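Left out: one protein chain. Kept in place: all the others.
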Amino acid sequence: MAVAAKRLLTTSKAISEAIAEEMERDPTVFVMGEDVGVYGGIFGATEGLLAKFGPDRVMDTPISETAFIGAAVGAAVSGMRPIAELMFVDFFGVCMDQIYNHMAKIHYESGGNVKVPMVLTTAIGGGYSDGAQHSQTLHGLFAHLPGMKVVLPSTPYDAKGLMISAIRDDNPVLYMFHKGIMGLGWMTPNPRATDDVPEEPYTVPIGVADVKREGGDVTIATVSLMVHRALDAAETLAGEGIQAEVLDLRSLVPLDRQAIVDSVHKTHRLLVVDEDYRSFGMSGEVITTAIEGAFDYLDAPPVRLAYPDVPIPYSRPLEHFCLPDAEKIATAARELVGR
Amino acid sequence: MAVAAKRLLTTSKAISEAIAEEMERDPTVFVMGEDVGVYGGIFGATEGLLAKFGPDRVMDTPISETAFIGAAVGAAVSGMRPIAELMFVDFFGVCMDQIYNHMAKIHYESGGNVKVPMVLTTAIGGGYSDGAQHSQTLHGLFAHLPGMKVVLPSTPYDAKGLMISAIRDDNPVLYMFHKGIMGLGWMTPNPRATDDVPEEPYTVPIGVADVKREGGDVTIATVSLMVHRALDAAETLAGEGIQAEVLDLRSLVPLDRQAIVDSVHKTHRLLVVDEDYRSFGMSGEVITTAIEGAFDYLDAPPVRLAYPDVPIPYSRPLEHFCLPDAEKIATAARELVGR
Amino acid sequence: MPSDDVLRDLHRQMVRIRIFEEAMVSVYQEGKTPAFDIAAGPVPGEMHLAAGQEPAAAGVCAHLRPSDAVTATHRPHHVALAHGMDMSRLAAEIFGKDAGLGHGKGGHMHLFDTETNFGCSGIIAEGMPTAVGHALAFKKLGRDDIAVSFFGDGAANQGAFHESLNLAALWNLPVVFVCEDNAWAISVPKDKSTAIPNNSDRGAAYGIPGVLVADNDPVAVYEAAGEAVARARRGGGPSLIEIKTDRLLGHFEGDPQLYRTKEEMDRLRERDAIRAFEGRLVETGALDEAGRDRVWQEARVEVDAAIEFARQSPYPAPESALDHVFA
Partner (left out) sequence: MPSDDVLRDLHRQMVRIRIFEEAMVSVYQEGKTPAFDIAAGPVPGEMHLAAGQEPAAAGVCAHLRPSDAVTATHRPHHVALAHGMDMSRLAAEIFGKDAGLGHGKGGHMHLFDTETNFGCSGIIAEGMPTAVGHALAFKKLGRDDIAVSFFGDGAANQGAFHESLNLAALWNLPVVFVCEDNAWAISVPKDKSTAIPNNSDRGAAYGIPGVLVADNDPVAVYEAAGEAVARARRGGGPSLIEIKTDRLLGHFEGDPQLYRTKEEMDRLRERDAIRAFEGRLVETGALDEAGRDRVWQEARVEVDAAIEFARQSPYPAPESALDHVFA
C-alpha cells in the first residue's frame, strides 16, 4: 500500500472520520445521543455525520440517558452496533445502571451467549472552569467495574485507530475523549491535538500501551491529556539532562501491565500522573502494578501526581492549583530522580 | 458511670438501636427507604423503628431512589438529619447523580455555607448466590469520589458507635453494612456478628482504623466481612507460629493512612484483602499508601487478595472460587512471610 | 372470544408455569431446613416466584414469536416459560449448572436466551430501556418483530419507566409495555408508592394507549395484548397495558409477609386465576375433566424432568468464573 500523504486532522475530526468510515462499511453501525445530529456533538465527535448519513443513523435523543443508553444495549443485543454518546462523563450518575449493570454484565451473565457490541463515547476533563459537575475524568471509576473496556486516546492518530477498534470490538467499549485533546477552536489551543492521520481505516489495538517518548531515567505513566502535559515536562527535563519515558497507557481495561513493568525495569523509577481523583483510582493501580511486577527494580518508591480528593472548584486559580501540569510533573520527576 | 452488663446484640440490632437512640435524642432525625417500615429493612437495619416512631419518621418510599435520596439531600439542607437507605449498593446506578453530584458536592460548591448532614445506608456483599446485580461491595468506587465519608463497620460494637457518629456528623456519610455481618437468622451463621454492645449511646470515631488483632509478622489490612475472614485466617496462622496483625480500616474516607503505615513499620509485610473488585480500588490504594509511607520498611512487595475483575457469578462453586476466604488469606499470608 | 384451542393453550401454559413455580417452592427449601440459610441447598440466593401472575405471561406471550424480544424482571420464570424458554435449561441455570442458559453465571434473575430473545434484570424498571433498544433494532433492520417489556407496579415509579415510554412513543417503536400490578412492591402497597390508582392512565403522558385489564383473567389479557401486539407489529407504535394480578406467595421465598393479613392471602388463593379459568373451560366444554387432569399430569412430568435434568447436571468448573468477561 502506498504511503498516504501527510494529512493534518484534529482529534475530533479523526474520531468523526473513524465513525463515518465504519458506518460506510457496516450498515448496523449507528449513532445516538444528545446533540449528535445537526450540532455534531458538543465536542465535535459526530461532526458531519448527520449530513452524510441522515437522521435514521445519526439520532438526536431526548435528555433520557437511561433510556437511550439502555436502548443502545438492547439494539446491540439484537444485531446492531450502536455508538451512544454520554455528553459529559460527569452525567454518568443518571444512567450508570444501564452502563455497569447491563451493558457491562449481560455478556457474562449469559455465559457468553449474548454479545453487546457497542461503543459509549463520553467527554472528560477540566481546566476551563466548568465546575464540579462538568470537569471530571472519572476513568478510574469505570476501570474498577468489570465487563467494559475503557479506552482513552491522547492523539488524533490513536483516536481514529482506537475508535475503529472499539466499533469492531464485540464487547462494550467506553471511549473517553478529553475535551483538551479534541483540537476544538474554542478550547485553549493544544498543538498536539492536530496531527497526521491516514485517510484509510486502520486500527490501534485496545489494551496496548504506547511509549510516546523514550527515556531511561524515569517512567511517567499516564493517559489522555496528561500525556501531553507529560511530554511537555519531558522536554523541560531533557534540557536538564533527565530523560523521561512517557508511557501512554491508552486503555485502562485491559491495562497493559507488562508495558508498565517493562518500562520500570528500564528506568527504575515511576511517576504516575492522573487528572482523576487521587485516591482509590488509577494512580494507586499503576503503582501497585509496578510493585507487583518490578518491586526489586525500583530505586525509589513510585510517586503519584493526581487531582486531589476534592470536587473540582470553579475559580481558575483554585482549579489550576489542583490540576497536574507540566511544571508540577517536572518538579515531581526531578524529586524522584533526586535532582 | 457503672459498667454495663454484658448484652449480646446482632449487628443489625446494634444499628437499629443506634438509630432509635438518635431519633429519641434529635427530632430532626428520620428514616426513609424501601421497606424500612413494617418490613424493618430487608437486612434488619431499621427493625422496630416504625413501631416506636410511627410512619412520619420511618417512611416507606416508592422505588424511586433518585427522588428519595435527592429528597434526603434537600431535607438535610433545610434542617433535617435524614437517614436514607439504598437497599443494595448494587442499585447505585439508578441514583448515583444524587449521591455524588449533589449529596457529596453541595457543601463544597457552596464554599462551606450549606451543610448536608445525612446518612446513606446500604447493604453490600455476596457469598450467598445472589448474582451479579445483588452481591457487590463497591466501596472502592465510592471512596474514589470526594465529598462523602465512607464507613464500613465489621462488628456490632463498631456498627452502633459508627452509626451514631455518622448521624451526628455534619457531612454526608455513606454507611455500608455487609449482609454477612448483620447476624441475620436467614444468612449463613457468623459468630462474630453477635457481640456485647453497650445500651447507652456511644460513638466510634470515623476515620480511625482499629487493630482487631495484634501481630508482628504480617499486616492484613481489610474492611467489613473480610475482617472476620482475616481473623479466622489469623487463628490458623497463629497455630503455625505466624502472628498476623489484622487491621480493620473501618472507614475508607477518611482513610487512616497512618495506621497502615504504623502497622507496616512493625510487621514489614502487608497483605490487603478486599471483597471489592481487584483493580482500581481499595487494594491498590492501601498498597500505595504503604509504599508512600513505609517503602523502606517493606521486606517484601505488598500483596493483595481481592475479588477478581469479573462480574459476580451466580453458581456457588464459581462465586466461591472468586471470593477471598480464610483459607486463601492464610495461604497468601504464608507465601508473603515465606513459609 | 378466543377459540377453544387458544383457551386450552392458555390453560396449559398457565398450568405448567404454576407447577414449575410450586416445584421451585419445594426445591428451594431443600437443604435449608431446619435453619433457613439463604446460601444453602441446591438453589441458593433470592427466589422470586410468580404463582398467581400466570395470566399476564400466558395472555401476552400467546401472541409472540420466538424472534420477538421479551424483557422481564427479578420475577421472570412465568414470562420466560410462556415465551418458550427451554424449561430444562432454565432449571439448570437456577441450579447453577453448566447446562444452564448462562452456564450458571446468571442465575434466576439474569436469564438470557438467544433462542427466544429473552432477557431479564434484577434492577427494578431497568429492563425497560433494553426492550426499547430491541424494538429500535427491529425497526432499523426492517424486521416486523416486536419487543415486550414486563415490569411490576413498583417499577412504574422509577425514572426508567418514564424515559422508556417517552422514547418508544417518540420514535414510534414496536414495544408493548406490560405492567403486572400485583398491588405490592415487597412490603410496600401500591397506594403507598403510586400517586394515582392506575398506571395505565400514565400512557396519556406519552400519547400512547393505556389499557387497564381490571382482573387477573387470561382471556382479558389475551385480548388486550392482541390489540397492542398487532398495533406494534403493523408500525402503530407502543402501548401500555396494566394487569391487576395476584402475588400468591411471598415477595421472595422465605419472606415472612408480616405486612399482609391472613385474610388477604386467603382471599387471593380463593380467587386463584387458574382454577377460576379452568372451571370456566370445563363448564363451557372447552376442556373435559380428563383433559384437564391430563394437562396437570403432563405439566408435572415436564417439570419433574426439567428439575431432574438440572439436578443431575454437573456444576461448571470453578475456574470458569474467569471466562466470558469479554467476548
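Order of writing sets the labels: A, B and C. Residues in every chain begin at 1.
Keep this in mind: a residue touches a chain if its C-beta (ideal position, glycine included) is under 8 Å from a C-beta of that chain, and two chains touch if they have at least 3 such contacts.
All figures in this text were calculated on a predicted structure; none of them were measured in a lab.
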Residue among C:Thr130, C:Asn157, C:Asn182 or C:Ser320 touching the omitted chain: C:Asn157
Residue among A:Pro27, A:Pro62 or A:Pro205 touching the omitted chain: A:Pro62
Of B:Lys13, B:Lys149 or B:His178, the residue in touch with the unshown chain: B:Lys149
Interface with the unshown chain - residue positions in subunit B: 28, 30, 56, 61-62, 64, 66-80, 82, 94, 97-98, 101-102, 105-115, 117, 146-147, 149, 170-171
Interface with the unshown chain - residue positions in subunit A: 34-35, 37-39, 42, 60-64, 66, 90-91, 93-94, 127-134, 185-189, 308-311, 313-322
For subunit C, the residues touching the chain missing from this view: 157-163, 165-167, 169-170, 192-196, 201-202, 204-208
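Rule of thumb we're sticking to: only the chains that are shown with their structure count from here on.
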Central subunit by CA centre of mass proxy: B
Distance from subunit B to subunit A - Cα centre to Cα centre, in angstrom: 32
Euclidean distance of C-alpha centroids - subunit B vs subunit C, Å: 35
Interchain centroid distance [CA atoms averaged], subunit A/subunit C, Å: 41
Contacts with 2+ other chains: residues of subunit C: 100, 102-107, 110, 121, 123, 126, 159-160, 325
Residue list for subunit B, restricted to those that touch at least two other chains: 66, 90-91, 93-94, 131-133, 309-311, 313
